[in-house]
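Here the complex is missing a single protein chain, while all its other protein chains stay put.
Up next is subunit A:
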Amino acid sequence: MEYCDRQVRIARRKCCHQPPNLGKRKRRAAFVVWEEGDDLDLQEAIWTCKNGQIQRRHPSIRSGGEIETKIEKREKEGKKRKIPKKKDLVEMTSKGAMSSGGGDDASAARRNSKKPQYSRFTQQELPACKPILTPGWVITIFIFVGIIFIPIGLASLFASERVVEIVDQYDKDCVPNKYSEDMVGFIQSSETNKTCSRTLTVPKLMKSPVYVYYQLDNFYQNHRRYVKSRSDKQLRSSAYEKDTSTCSPEATTADGSPIVPCGLIAWSLFNDTYGFSVNDKALEVSKKNIAWKSDQDYKFGSDVFPKNFQNGSLIGGAKLNSSIPLSEQEDLIVWMRTAALPTFRKLYGRIEEDLEANEKITVEIQNNYNTYAFGGNKRLVLSTTSWIGGKNDFLGVAYLLVGGLCLFLAISFILMYVIKPRPLGDPSFLSWNRNPAGHFN
């Protein structure tokens, strides 16, 4: 598509047949003839008159040529002399013919002080690529994109297919029938037994690690009030314990001592727990390394311990063990990374064993978290991953669609071009040729 202008363009033409020692006037006349008679880049050209020939060259030529080397030499010598231009040459010759003596050198110098310095930049003559979209390029681009995109799409789909995912919505089923009319009452009561048992069937072999997620929906973790209600400084270091100004309305206890960790996010920490067993044999769920490393190392201080947390009249979610520093409270760290959308999954833990197909997994759920008030759902998700992460058909489909569209565009371009070709640079498509009645309408 690209064509760079640096192509050597030698324009050399005989224009006067006189012997080398041309009269100045004639030479000038010859220049004038040239000036009007040529189409090439006049401004960019270097003019010389040599052996009765007017020669002209593109200044960007770097290969060979006597004239060229001269100029290069001059440039190397460091004289910031302007590359002579056609006008100047005309001027020079005419001046030579007219000037009566050396007396006006000084005035000429004074006059020239305002003369702009020549540089390719100021004359807008920097070498440039001028790519144009020829049909060939257009078709090539479309086919190329198509060819790239379809394999990526297929690979993504394939990776997504390999992922085994078990999703179990348990919020309604884990409420005893007698509370089905008052699920909020059930979950808020401290008397009720919140233990709930679920059985999941593994559809396919799930290679370890199997990730355990909880999924909430209709939970606006991205609500501005919620997102802002935290104190990164306080989380990071015990020195900033009192830095709770941004944590409203969960900043301090009634008597004014700071809550650590403060803010709505921490306060509403998810507190359902899951216990897994296969064939009555407990499955170990690793809860280590589920948070981002950088969060643990830099954002949540190892010297910051929970304090006054969930002590108020309003109890939100989980309580924290005040003897463990925040950097070790990985559930909290995961929770504190607010989700972008009201439906989100968060990592609960990892099962480091393979789960065979058709295995029955029993899950012991402590159903503590109140999603019933706002009509949210809770799901337990077990999933393996691939290079694209979890199960995600959308990416593959989107790639295939875009790739397909590109191929379609390529084909339609080819067809259109076969049906109604336009030779490139065909002057008959210029407006004055297409619409001879008057292109100035």
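The rule we apply is simple: a contact is a pair of C-beta atoms (placed from the backbone, for glycine too) under 8 Å apart; a residue touches a chain by one contact, two chains touch by 3 or more; residues count from 1.
Going forward, contacts and distances are computed from a predicted model.
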Should one name the undisplayed chain from "Ciliary neurotrophic factor", "Phospholipid-transporting ATPase", "Mitochondrial import inner membrane translocase subunit" or "Aldehyde dehydrogenase" using UniProt, the answer is "Phospholipid-transporting ATPase"
Pick from A:Thr253, A:Ser277 or A:Asn392: which residue touches the chain that isn't shown? A:Asn392
